[in-house]
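Here the complex is missing one protein chain, while the rest keep their positions.
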């Protein structure tokens, strides 16, 4: 299946949809709802879990907050506090944190990471130059490494090179994700203590940005900003087949039941419009949305990394 | 059917797809291919034609140029010249032209119109202030009226208000369009001598920007920049049903044949993911693409409006 | 003198500096200080006053707030409230207000006006489409008319054309101003009930945007964003001459006293570096500053135009 999702929660949902039972071997779940927020904690435990959901073992926290689409500043603050709380729970007071904003600043739906960086309260250099001004803050530095197509260098290589010089003991990577469901776009935050590991451990190690490659814990914070157009088409196909099956009676039902879903998919996908590969599905107001989400994420990081900071101080530090 | 397309050509294609025969009553076609360009001229002749394709009577020229996705400056120039030629053929040497760039400059896929305006060779004021410098050019003025949601004023009202003061004898509106097919996004230019007339004449007259409402001929130049996400889903449904029908044999075939397509659509659409309505499908590099297309359209307009202008002069005029 | 300033307060200051006494005939002053804000109310009374300060008769309110350079959101809110209070005092509850954001959105220090427009709570169209949602608000519409160099149409003509269609009974124009003093850039707001009248009534009437040309009261709200580079040089010359005079003794003193300041100016200015004319002096962080000031001005306008609106509502309305 080439459904593209960066959310562990959606990988689990896919597992369920394929009708393989609700229990996923090697994967545990925990759900919490408070007010407008739903927090799901997915724990991938061992090799069996890795295979089932296609993600490396570790903890994946999903904060779902549909009201983020509204523009009220109180909701933004609430989301930032929620992100901060979840981060604080898994961060051991680091001596120096490096935040890396991944993505391409010139492609709006991919610009979340680079947009977060200038809004962070970055202090590492001030501990040398004006230590009194930052004595109540923690040492933080930041980087927007760019993307392979623009730099010719793997993001992971740049981060590793910089880590070897500045020696952080925690790396947080911020990235725009792809979701499978349009309703999750810009309303969901995923925190993963596995870093970024394409192909779930197997495959290209060079591309991973995780403890193994960087040498210190790597936490990934991401927000879905797009759905692949092919995923929309794919999901629609499933929907059609499901609806037909539900509606069907008698012989028709039997026939559809016997359809090999995979075979049908392959067939149909082959006739999908060309050029779909380069397309993405985004909210119509992605330009302003990506600014707002960058604001929420940077606030959450600032609160988590500097527990004693005030909102006013954040405003006076960041651009 | 709520398939959204702004292209007359696609309206005709929809007619054909619904299996109602290739001849469309009251609509004539003319096709021309040269090198990498396909030009289709759709003429909607009378009430019958208006009903069939849901567009007001008039001429719709579609320039399709898949190679526009490549970044070569020669191809851009070729597209600009092609647009210029088609415009020149339908423009009667105007005494003063007003170009209106419709759309929202803060929403990338809707920013084509506003982006074209600052690249135009605008001369109206210079004919008063420094007539010698522009004696070989034509009087042109321009306007980016903004969108209803931002201004609280219908685009048409703003254009009419300005027209009553500056008294152009030709209005050209530039706008981003919605297409039904991903492969037409940013590769197709439509020129319509009907202006912009939502609801094909029927319905809200206030919203139309055409000869009837403005008082002078209105030519619309547009490029598809998005596909509605719902359209993608819709088209996929058709594809699935078509494929199933093709594949089906025996009883299954008969059954599917008997399915009322409309009924199925309604059913399936009802179960489509919520939030799809606010989503759009765009190329991943829409940010740079919209700049490039704005460049092509403005060059084409500059060539058409100022027949004696050189590329160098355009560069030195526009920002 | 070709010192460029758009602030009536600075015109008065120039008068004083030229040593013509503190009383300015036909001009009255009123000053108020509260906390971090200094409000000066300059009233130009008749022809004598117009000549003395080179501004048409009317009221000019200057809000000076050096702390605006700090990034604290509380100070922004305070500035917005202060602007709102001053506006409320001179606005007679209008039936429909048109806000026009003057300037060039593509030139950062001139982009204040266009940047304010999308942040306004614009409601005119909603009174037709969804009157219940806006029953506690006032009818407001908005426009970013662009600049003469880009549109070929005088800003005033566009505003007049639109006014004739939408018939507001109040026009507010927002514009970036030029100041004479670097310390006023982005820290001072001027409110003038004279509209915008280049050349103080004399000269080009077409360019004015005021009650006389538009037909309804026009209030201008502006913030200095630049100082002309030539003004900096000019002021420095004065400073040098003043310092030399102060320092001089004996014959030297007498000599300098006898220097005709105007003559020296002319001489020196002739030898000023070429190209200075196209240069401007701006803060190094003008890109972020202009966003912040646009935020303050739009908040102030929203508070003044919609007395019952809340901050949350503003956030949910504007982009």
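Note that the chains are named A, B and C in the order they appear, and that numbering of residues resets to 1 at the start of each chain.
Definition applied: a contact is a pair of C-beta atoms (placed from the backbone, for glycine too) under 8 Å apart; a residue touches a chain by one contact, two chains touch by 3 or more.
Please read these numbers as outputs of a predicted model, since none were measured by experiment.
Shown chains touched by the hidden one, complex as a whole: A, B, C. Screening A:61, A:112, A:143 or A:315 for touch with the missing chain picks out A:143.
Touch with the chain that is not drawn comes from one residue among A:40, A:62, A:84 or A:123, which is A:123.
Annotation for chain B: contacts to the undisplayed chain at residues 70-74, 285, 288, 311-312, 315-319. The omitted chain makes contact with chain C at the following residues, 106-110, 181-183, 185, 227, 229, 232-233, 235-237, 239-241, 243-244, 247, 251-252, 255, 264, 267-268, 271-276, 278-288.
Remark: the residues of chain A touching the chain excluded from display are 105-106, 117-118, 122-126, 139-146, 148-154, 157-158, 160-166, 319.
Here is the rule we use: only the chains that are shown with their structure count from here on.
Centres computed as Cα averages put chain A at a distance of 45 Å from chain C. Separating the centre of chain A from that of chain B, both taken as means of CA atoms, is a distance of 36 Å. Among all residues of chain C, those that touch two or more other chains are 319.
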